[in-house]
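Missing here is one protein chain; the remaining ones are kept as they sit in the complex.
On to subunit A.
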Amino acid sequence: MRGPLKLEVWKMGFVNYLEALKLQEKLVSDRKLCRIPDTLLSLQHPPTYTLGKRRTDHNLLIPESELKNIGAELHYTQRGGDITFHGPHQAILYPIISLREMGLGARNYVEKLESTMIELSSLYGVKACAGKKCETGVWVGERKIGAIGVRISSGITSHGLAFNIDPELEYFKHIVPCGITDKEVTSLRRETSTALPSEEVIQEQLISCFARLFGYNTVVQKENPSILSDHEEIA
């Protein structure tokens, strides 16, 4: 039986995509060296389109030059998955965890990320389910409410999941989301008749679902999490 599992949660608020990426790279390196425990970043991004390792930029339907006009950035990443959009009112979790210590392969890890979003949806009476083969993500009927894109490097994860609480869905019209044509994108706001609490509460619930599904028995919150590491802070 494995020992007690500790998760350190960083609640980061609003973070620029590239800065979050740099932070993740540092944390992955620290986690590989066992300098830090399993870590979970909880945050939101300003309007950002991102591509995965396959660089499927044919799924961006407007010219890159147009993106500034709509107030969005574009980034190429090493994660799996196709093109997606991140923006305000979309809850993002980036787990930096050791899959080897947890005894999970990629497939089981992704299934648990799907379950995290499915469980959160159910708190609001929304019946979501995992995608069928080749449609990884979380769906309410034919409408996608949560997306996943992950990178695993020497057994350590980065990137993660994005759950639509109430983002501006118009932004999704400029892409073929996740490379899947003829399927809509939706949000918790659209799918539930329950009144939604503050986003802070919903993000906290998402973190709880994650911690429970992954079997963490100790969850601590990092005080004053910042993009700068302890060594980089200006004196």
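We take it that contacts are C-beta pairs under 8 Å (C-beta built on N, C-alpha and C of every residue); 3 or more make two chains touch, one makes a residue touch a chain; residues count from 1.
Note that in this section contacts and distances are computed from a predicted model.
> UniProt name of the unshown chain, from "Glycine cleavage system H protein", "Somatotropin", "PRELI/MSF1 domain-containing protein" or "alanine transaminase"?
In UniProt, the chain excluded from the picture bears the name "Glycine cleavage system H protein".
> Quick one: which of A:Lys22, A:Lys53 or A:His75 touches the chain that's been left out?
Answer from the full complex: A:Lys53 touches the omitted chain.
> Kindly state which of the options A:Leu41, A:Leu93, A:Val110 or A:Leu188 is in contact with the chain not pictured.
A:Val110
> In terms of residues, what is the contact footprint of the unshown chain on subunit A?
Per the touch rule, subunit A residues meeting the hidden chain are 1-2, 52-54, 78-81, 100, 102-110, 133-134, 136-137, 148-155.
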